[in-house]
Structure formats: C-alpha cells, structure tokens
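One chain of protein is taken out of this complex; the other chains stay put.
By letter and in written order, the chains are A, B and C; residue numbering begins at 1 in each of them.
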Amino acid sequence: MLQPALPPPVRETGTLAWMRRNLFSNLWNALISVVALVVIAWGVLSLLNWMVFAANWDRVWANLRLMSIFRYPIELVWRPMASVMIVIFLFGMSAGLSKDGTGRIVRSAYNWMMGFVGFITLVALFAFPSVRFLWIAVVVLGVAGFWLARAVPVLAKALPWLWIASWFVSLFFLLGVGGNGNNPTGLEFVPPNLWGGIILTFFFSVTGIVLCFPLGIALALGRQSKLPAIKYFCIFYIEIIRGAPLITWLFTASLLLPLFLGGIRPEAIIRAQVAIVLFAAAYMAENVRGGLQALPKGQREAAHALGLTPWDSMRLIILPQALRSVIPAIVGLFIGLFKDTSLITIVGLFDLFAVALKVATQPESKLIAGGIVRELFIFMAIFYWFFCFRMSVASRQLEQELGLGTR
Amino acid sequence: MDSVVSALAPTGGQTIIDISGLNKWFGDFHVLRNINMSVNKGEVVVVIGPSGSGKSTLIRCVNRLEEHQQGKIVVDDIELTDDVRNIDKIRRETGMVFQQFNLFPHLTVLDNVTLAPIRVRKMKKSEAEQKAMYYLEKVKIPEQASKFPGQLSGGQQQRVAIARALTMEPKVMLFDEPTSALDPEVVGEVLEVMVNLAKEGMTMIVVTHEMGFAREVGDRVVFMDAGQIVEVGTPEHFFVNPQEERTKSFLSKIL
Amino acid sequence: MASRTARPSSEVVPWYRNVKLIAVFAQIIFVVIVLIVLAILVFNVSRGVKTLGVRTGFGFLADRAGFPLSESLIPYDQNASYARAMLVGVLNTLKVALLGVVLATLLGIMVALMRLSNNWILKQIATVYIETVRNIPLVIQIFFWFSVLLVPSLPSGVNALRFGPIYFNNSSGLIFPWPFASSNFRHWTIWLILALVLAIGVYWWRRRTLLRLERPGNPFWPAAAAFLLVAAVGYFIALAQSRFPENLLVSLDADRGRVNSVLDVNANGTVDNQDTPYATVPVIVTFESASFEVNPQRRTEQRKEINSAFAFPSLRKSEFEEARVEFVNPDLNDRLSVHYTGFPTTGIVYEDRNENERFDAGEDLDESTGEGFEGNDYKLVLFIEGFKRRVLTERDGETRVPRFDSYENASFERLGPSPLAWSFPNFPTDKTLVTGGATLSVSYLALLLALTFYTASFIAEIVRGAILSVPKGQTEASKALGLSNNQTFNLVVFPQAFRIIIPPLISQFLNLTKNSSLGIFCSYQEFFAVSSIVNNQSGASMPIFFILIGGYLIISLTFSFLLNLYNARTQLVER
Partner (left out) sequence: MRKLISLIAVLAIIVSGTALAQATIEQIESRDSVICGVNATGLPGFATVDESGNYAGFDVDFCRAVAAAVLGDASKVTYRGLSAGERFTALQTGEVDVLIRNTTWTSNRDTALGLNFAPTTFYDGQGFLVRGNSGIETLDDLDGTTICVQSGTTTELNLADVMNANGLEYEAIINEQSDPLLAAYDDGACDAYTTDKSGLVAQRTQLRDPSEHVIMDATISKEPLGPSVRHGDDQFFDIVKWVVFATFAAEEYGITSENVDDVMISTQDSNIKRLLGVEPEKVEEFGLSADAFYQVIKQVGNYAEIYNRNLGPDTPFDVPRGLNSSYVDGGLLYSPPVR
C-alpha cells in the first residue's frame, strides 16, 4: 500500500513561513531585516520625492532631440530612423526564425525591444508629432519582420548577410551621398560632425564591435601561432594596448594620428573610432584566445588528419566552435564598449554624455538654481542601465544555454 | 638489433608504408629510437606496449601530426618530407581514428562525414552524401545521419569517426587506441566494425590494448617499449612464444 | 641539438612547398611589412616635426611647469619642472589606485557574502547594487559622485561636518589628524628597520617551529607583536635622543595669527628671508583673553536657508575657559537673543516675541522688515577667557592660529621634539580655511568612491562565483567531520575559492588602476590629467605619448608582476 502524498505542515508554507525563513530566522537576521527595510524605504521615498517634486525635468525634456540626434538636421530625421527601422526589422526576422535554445533568448530580447520601441512610440504619439509616423513605422516593421520570417523560413540563410548589409545601409542613410540642393535624387550628405547623442553612442559602439571582430580574431590566431615573429608581435600588441587605459589611446589617436599619417587628417569621429577598434581588438583577441584554448586539441588534429587545408580547418572547424563558446564574453565586451563610448567626449565628440554636459551649459539651464546636472545624470544613468542590464541578462542566458559557467 | 630488423622485413606482397631509421625527440626526450618497419598492402599491424612507449607517437608520425627529426617515412611511394604537397597527399591516403573520436560537435553526423570529401577531394555534395551513407551503413548507423555527435553514445561516435575516415577512401587506416575511451559494453561494436574492415582487405595500423583483437585480426604484432620496437611477430608466435624478456613480463601482466 | 643531423631527403623540395621554409618566409614577409609600416610612420612623424613644429625629445621635461597642482604627495610648486609635475601625477594615481584596490576588495567580499546570505533583504540589496552599478558607465558615476553627491550635498566652508577632530566639507574635503615625520624621524628609522628585520625573523622561526611541532597556528601574530614591541621601545629611545637645532627660531605674530618656525641661518635672532623654514615644531599658543566680531547673515545648511545666522571661528570646548557672545550695540542685548547651534561659535540671532526663551520658527526675521537681523547693525562679539591651542608648523615653516580682533597677553610655548609630530586640523580666524592635519580632497574622494563601488560590483561577482564553484560535497564532507559553519567556510570553502578568485581579481585591480585615468572628469590630478596639462602647456604631444603609455605599462606590469608572484605562492602553498 503506497503512502499518499500529504501537504506539508502549515508552518512550512505561506507568506509568514517564508518571512520567518528569509527575514527573521534568528535575532540577528531580524535586526538586519528591520534596519535594512527602514533604510531602503527612506532612500526610495526620498529619491522618488526628489524626482517627482523637486527635480526640474523641463530642460531635459526640451533637449531630448539634442540628446538623441544632436545637430543632425531635423528635416532629415527620417534617415537615422530608417536605420532604426532596418535594425528592428532584421531583429524581428531573427526572432521569427529562431526556434531552439539560443533562439529563445533572441525571442525574449526581441519582445523586450518591441516593448521598449512601443513605449517610445506611445510617447512620440502624444508629445512629438514630427516623428510619430516614423515610430509607428518602426513598430510595424518590427512585427512585419517577425511574421515575414515565419512565413518564409528560407530567409534564414540570408539573415547573416542581411545583418552585415544593414550596417552599411545604416551608414549610408546616416551619412547620405550624392544629393544636394540641386540634385534631389540622392541623399544629402550629413557630415559626421553633426552626428551625436544617442545615435552616435549606438553607432559608435556597434561599429567598434563589428570592426574589432576580424582584427581580434587575427590577433588571437597570431598569438597562438607557432611562428615566433608573428606570435611575439601579437603578444606585444595585445599587452601594450591592454596595459594603458582607453582614454590615453583616444588622446593619442586624437592628437597623434594625423602626425603618424603624414598630414592626412581623418575626421575626429574616425580617429576616435580607430582608437576604439584597435583597443577593443586587443580585448577581443583575449576572449577569442580563451575560446581557442578551450577547444580540444583533437579537433585540430582530426581536421589535419582528414587532409583539410589550414584555411579550411580554421574556417570550418576551429573558429565556429571557438567563437560560439565565447559569445557571452563578446556580449560582455560589447557592454563594455557601449559604456566606454562615454569617454569620447574627451576628444570633442558629442555622444550622449557630452551632449548632456553641453545642455548643462545652455543659458536657460544656467538660470535654474543649482543647475540641472542631477536631472541629466538620472536620465543618462537610466538610459545606459536599461540597455546594459538587458544585454547582460541576455549574456547570462547565453552562458547557461551554451553550458558555460556551470560547473 | 639485426634480428629485429630482419623480422621486420615484409613477408611478401607490396609495401605501402616504409619506415626506416626513424628518430624523434620531444625536447631532450628521445621518444622514438631508430624505428624500422614496413607494412604491406592489406596487412593489419597491431602495435602494443606499455603507455609512454611511443606507440601513438609512431602512428601520428605517419601522417605528420607529429614531425619526425631523423629517418624516412614513405607512404604509398610518397616520401614524407617538409614538402606541403607530399604532406597533403599522404594525409589524403591515410585515414585516422582517434582515442577521443574527435568528431566535430557543431556539425551533424552527415556533415562530419562529407566535410573532407567535399573540401579535400572536391567531390560533389550529392556524391559525397551518397558515399557517406554507404559507409554509415557499413558501420551500422545510417539512421543517425542527421543527429549531432553530442546526441550519440561513445560507441556510435567512434563508428561515425571510422566512417568519416573511410569516406575519404584511404589506402591505409591508422587507429590510435580506438576503444580506450569507451565503456566496456560498447567496445564490441567498434571492434566488430574494425574486424569487418580488416576482412575486406584494408591496410591498418592499430594501436590498441585489445589483445583479443590483436590475436584474431592482426597479421603481425609489434611490441614497443621505451621508444623502441622490442619484438615483432605473428600473433601466434608473439603470444605463444615471445622471445624477449621484456615482452614476456609485459604479457604476463596483462593476460 | 647540433649533433642531430637533418633528416636525409631523397628529393630536393622546392622552397615554396617546404613547410619549414614557408614558415620562415611568412615571418620574414610579416616582419618586413611591420618594418615598412613603422618606417612610414617614423618618416611621417619626422616630416611632421619639420612642417608642423611639433616638439620631440624629452628636453622639455626640465622646463619650469608654471602651473600649480592642488594635490601632491611630494613638495611641488609652479617653479618645479614638468618632470616633477608628471611624477606628482603618477603618485596621485598610485594614491587612489592602492587605497581603491583595498577598499574595493573589502566591499566586494562583503557584497558577495551579502548575496550568499540567507537573509532575503540583504540578498536583494546586494543584487540590486551589483546590477545597477556595473551597468552604468564609470565616467558617469565619477561625475555623479563629484557633481551630484559630494559637492552640492556636503556642507561648505564653515558648515563643515565635525566628528571630533575630523572635518568634512565640499571645498576642502576630508581633513583628519595625521602624524608627520619630523626632522628627528631619523632617530626612529633605525629602530623601525630593526623591528622589521626582527619581525621577519620571528615569522620564519615561528613558521618552522609550527611545522616541526605540527601545530596549527598563524606565525603572523607573534611577528606583529615583535614588530610593535621593538618599534614602541625604539620610539621612546628616539624621543629621548630628539633635539631641536640650536638655531631654531620660533615666533608668534598674534596680529596676523601666525606662528613661524625657521632656522636662523644668519644668527641675527629675527625672521628674515635668508632663514630657511623648519617644519613640524609643536607649539602651544595661549591668549589670556580675546574677542572677535562678526555680522550675522543668511546661510545655507543642507540646502536650507537660515536667516540671521552667525559663525565665529570654531573653537573646541577644551580650548577656552569661558566664552560669551554679546551684541556690539548694547541696546540690542535687551531686544534680541542668541540661540546657539554650536556653543559658542555658531548660532542664530532671534527676537523672542512669544517670550518662551526659545528660538521658534520665524523669530529670526525682523517683523517690521521681514528680513533677517543681518549686517553691521547686528554685529556680534565673542569674548573668550584663557584661550589655548596646540599647533604644528607646516612645510613652509608656518601655521595659523586664530587672529582675534583684540587680545591680551598672547604667548606661546614650544613643546619638546619628537620623531612623529601629530598635526590636528583647526579652524583659523578667517572663518573657513582649515589648516593642519591631512587632507583628502573632494576630487580624490569622488574618484576613490566611484572606483571602489564600480570595481567592487565586479569583485563581488568573482567572489560569489568562486564560492559557489566549490563543490557542495566539500561542505558536506567538512560538516561530516564535525567542523562548525565558520570553520567550514574559513578552512575548507574559502581557501579553495581563493585560488579561483586570485587571477580575475588581479585583472580587476589592473582595471581599477587604469580606470583611475578618468580622474580628469572630477578634476583629480592623476597621471593622465597632469599629462594633459603638460601637453597643453608645452605642446610636446609626441614625447608625452611615450611617457603616458610607458608609465601606465610600467605601473600595470609592476602591479601584475607582484600580484602574480603572490598568486604563484598561494597556488603553491595550496597544493
């Protein structure tokens, strides 16, 4: 006769039991709980009180455009928005095409993204009539991408190429080419010194991670090479770059790159981008090296034994596995890069942080007692936190999915 | 040593692997000492010996997974030198099966098997897949073709690895302790495949601890110790009437 | 290797197919390309030097810097060289990095333990802290600490927070008592060295004894005890040996509120510009009685406005015998009263309209005008009897005492010499400036706090991951052996986690050090910030680039070398 399962004693379940176990398990714990609760309540209340009653959000609100696109011509705002549309559309497609484990992570990131975009659209609908249709288009395209991919699964093959192409198309839209007042067939050229704010923050970090990728892989392979000249060059490069802070490299690129190039003077944005890419490549190389080292030696040998050329075995066997295992680390690097973009203000570029500092110097902002530095800080902190936190969540999910980090 | 060398002479037929005066060092460690050996077409040579005796290193030298410092290795009339072309040719003509299988975990079984024929032999995809299925059937796992290696048992993985090597249609198969990493209950299925292969006349060099296999299939047994070939002989001769003291003590421990 | 002849080969392999030669050629080509690129860069730079007038060479380092630095660990003024300015920057970087590393590690371990604790609230606090701090750019956090938290929220100037002898405000920073080495420190140095040698000896001896006796125990404590004992005994011996120089001349200028200590080089008995400053002379200054006048005015405390507030130079209760505050205009003494917020030096003037002899809201405003009792009309005077204060002359041979508007019988007494001289901060007469003690500037604190909190969030995750990575079986095994919870953690879990923690911890330490270069965003004058100023002044961007990169590399490499040395040792000991 099997003993039937009985419900646990009442004191083991329910809210009270939970509280006793987690908050008041002994006197010491109870004391900590009470003190902590009081401190938290006081902190949260005073922060909310400040944010709702004391803070002056008018200047932040009035400068939203400046902080989003800086001096990008307002009549051409559809162009950065077009880049957003492309990215959201592809995001939708990726989500529509994903099924398995890692796919679920893409799906949840997509849902989150659409929620965020939807929120912005709602705000735009009521407060920013000039861009409301553009934002509606973003939402529509995001959904359309999802269902299109569902309907035509063959697109999966094209997706990686579409993503790569999207970067070029975005650049094309942002920069524009061929058009001017007399020639309306092209897109009017918008020099990079007008770009800034959030679009620059995004463009800069995405470009950084995209461009540092090949260089980082090359350096990682070079560091693993049996040829001493190449190996030691790569070690030298990686260690020198990692030995000094990013800010010194930005400073170097800004001041000395024109000198190194013999009078050729790239735009400030390119100089900073070069510094970021060269810097990130060293860190990327170390991540990839981790993946390469984690790869069993037998994989390489098996590829050799089958007679694959070094190029083929690298391309087909080694890199796909090595890179897959370091995806979380690469996401981590991207988060770092995204945060580090705030340093380009040191070389006179206007990312979100720099624009916010500039907003604080406007005569109108100066007229507010105490300035609006706190409000700007809260705005920036929320912006960065929002994206970085979501990415780190995705990175952790990936880590679990790929079976890394579990021992 | 002269007696040993003479015993190594091919017993007839066409020589496909000829190793002479082979020496190899790992740093200062002399891992292969003056190895002379040749293998005839269709012959199955089983290499046994205690661990660290250089068995694996020897067969890894044959397809240049390890570089040898002195001596000569000729495979199918191609000498293994620093010449890239020769190395490539020899690798094409030899298939290798590893202790740890070394399947590519990110590719399906079918992709694992067709990869080299398509990339190296420049075979058409359909042709390669046809051939792959033929060999997968031969190792008795055609139904697993679309799975990933991680989803297979050890024995199945090792059979896929054998199929992968065979699909290149090599002239020689090298087995580097193919059953050592397997659970005892699945060792049999792998050995069965190897026995069949031997019966079909494949030239094989097998490094193994499976004495039963050596006795049943081996044409010759090579016993190595401390980087040298100690004794060579037919299985009957070797297991029943070993000549060297070292061989006797080894066999007494494992049999 | 030479004895091993090359493998004989039956045919000659063409060079382009020979794997060994291909490797050699690939390297040669690579090196040639690298050299060509380098040559182009060098050529461009040398051309740029000619056409653009860019400075090269390190000669500029000897030039006069000309700019002041507010924070320096070594003597520096604007007449010092650029090289010295850069050195000040490097030391400032180390100053923030070393303390930051220690604090971040402590905080990180604490947060990790909070996250692992079984108190739900603590766990949530730790999680929220980690997830917030590591997802916001560090530069914004530095900016936040400096421009949002510290500077506007701290009391300024005279409203400094006081905890005994410790002061804290937003213009000076954190000021606290600190011992300075006097010229007699050398008498003690020998004892310190002796103590150190002895301590190391005791450590080794104790370690070997413990090993021989096979007893558990920590050889550190006896060694520490030995050090303290010898150092303490040595201090008293050094104290007995300590002498002031014969020609030391100390003088009090009560009108200016100054105490000077100089070496009277020309032996003329008076202070003149030939005399050299002599630092760290402790002096007790006494005034038989004194008075001081101030105007009440509107002030801000904690962002709240207070009318009719007055503030005299701060005095400690132990420094005077008696004190009273009166209005200069005697008529006002009947009409108005004084409410002390800090007797006797700060308070509020009010009109006790409801006659409850207490200060009530609104009573600090004049009913007729609606304004405070402010300005010269309501001048207050502070009378004190028997003022006495201990001061220490600073690096420039000078220190400040309150400068009273009037006083009687000011005198001073020179205290005996000692190897270490304690300097206490004090408020001088000019209301606000704190002298004496040691100072941590607001910039330094902002950078230190931001770096500590940011890095600690990463360290916490490292520690937590390492502790979780110790297999549960280890805990179960040690519990089965009868070890207590604490013993399990201290003897079994933590030592194993520690090995995993060390390598990523090293990289976090290096990150913190490199991140200190963001000090430029809170105007902390570390290496990068000083280099930028030097670059701006001298235009020698090329050499400064090499100094900057080289400097950071040396700091990073030294740091990682020392830590890896330690790492290697702990790994060895563990096994």
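Convention: a contact is a pair of C-beta atoms (placed from the backbone, for glycine too) under 8 Å apart; a residue touches a chain by one contact, two chains touch by 3 or more.
Keep in mind that what you see is a predicted model, and the values were worked out from it rather than measured.
In the full assembly, the chain not pictured is in contact with A, C, by the touch criterion defined above. Screening C:Q297, C:Q487 or C:N567 for touch with the missing chain picks out C:Q297.
In the complete complex, the hidden chain is touched by one of A:L66, A:L90, A:A124 or A:A137, namely A:L66.
Only one of A:M85, A:V131, A:A149 or A:I346 touches the chain withheld from this view, namely A:I346. Summary of contacts with the chain left out: across A:L175, A:V206, A:A381 or A:L402, the touching residue is A:L175. Of the candidate positions C:S172, C:T280, C:N307 or C:S423, contact with the unshown chain belongs to C:S172. Panel shows chain A; residues 62-63, 65-66, 69-72, 74, 175, 177-178, 186, 189, 191-194, 251, 254-255, 258-259, 263-268, 270, 345-350, 354, 357-358, 361-363, 366-367, 369-371 of it touch the chain omitted from the view.
Although one chain is not shown, part of chain C still touches it, namely residues 51-54, 66-70, 78, 146-147, 151-152, 156-159, 169-172, 256, 297, 299-300, 375, 428, 430-433, 441-443, 522-525, 532-533, 535-536, 539, 541.
FYI, only the chains that are shown with their structure count from here on.
Interchain contacts join each chain to each other chain, per the touch definition above. Distance between chain A and chain C, defined via averaged C-alpha coordinates, is recorded as 35 Å.
In this assembly, the C-alpha centroid of chain B lies 68 Å from the C-alpha centroid of chain C.
Across the assembly, chain B contributes no residue that touches 2 or more other chains. Residues of chain C touching chain A in their complex: 23, 26-28, 30-31, 34, 40-41, 43-45, 47-48, 51-52, 54, 118-122, 125, 131-132, 134-140, 143-144, 147-148, 152, 465, 469, 471, 514-515, 517-518, 520, 528, 532, 535, 541-542, 545, 548-549, 552-553, 556-557.
Within the complex formed with chain A, the residues of chain B that make contact are 63-65, 88, 91-92, 94-96, 98, 100-106, 115-116, 119-120, 164-165, 168, 174.
Residues 21-23, 25, 29, 32-33, 36-37, 40, 226-230, 233, 240, 242-248, 251-252, 255-256, 258-263, 335, 339-340, 342-343, 346, 353, 370, 373-374, 377, 380-381, 384-385, 388-389, 392, 405, 407 of chain A are the ones that touch chain C when the two sit in their complex.
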